[in-house]
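Dropping the structure in here first, questions after.
As you look at this complex, bear in mind that one protein chain is not there, while each of the others sits in place.
Right, subunit A next:
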Amino acid sequence: MVQFSPEVIDTIIRAAALLGAGFAMIAGIGPGVGQGYAAGKAVESVARDPEARGNIITTMLLGQAVAESTGIYSLVIAIVLIFTI
């Protein structure tokens, strides 16, 4: 049985927290895909009906903001992991 000193255990915990922060940001893929899809559909809609440009942009921004939630959660978790441990 190997006994680790408290400094070594502290370093391991810090390293694990930083790794966890990196893994948490994998969730950034989802909002990227989602927001890009919404923007692409908005471009198609504007091309089809340029009159409704203002309404389409407002709706697109609202949808993207909601799609962003999961990415923001992962960002908050990563910030907590980096700065509190």
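The criterion applied here is as follows: a contact is a pair of C-beta atoms (placed from the backbone, for glycine too) under 8 Å apart; a residue touches a chain by one contact, two chains touch by 3 or more; residues count from 1.
By our rule, contacts and distances are computed from a predicted model.
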UniProt protein name of the chain not shown, from "2-oxoacid:acceptor oxidoreductase subunit alpha", "ATP synthase subunit a", "ABC transporter permease" or "Iron complex transport system ATP-binding protein"
"ATP synthase subunit a"
Touching the hidden chain, out of A:Ile13, A:Val33, A:Ala52 or A:Ala65, is A:Ala65
List the residues of subunit A that touch the chain left out of this view.
55, 58, 61-62, 65-66, 68-69, 72-73, 75-76, 79, 83
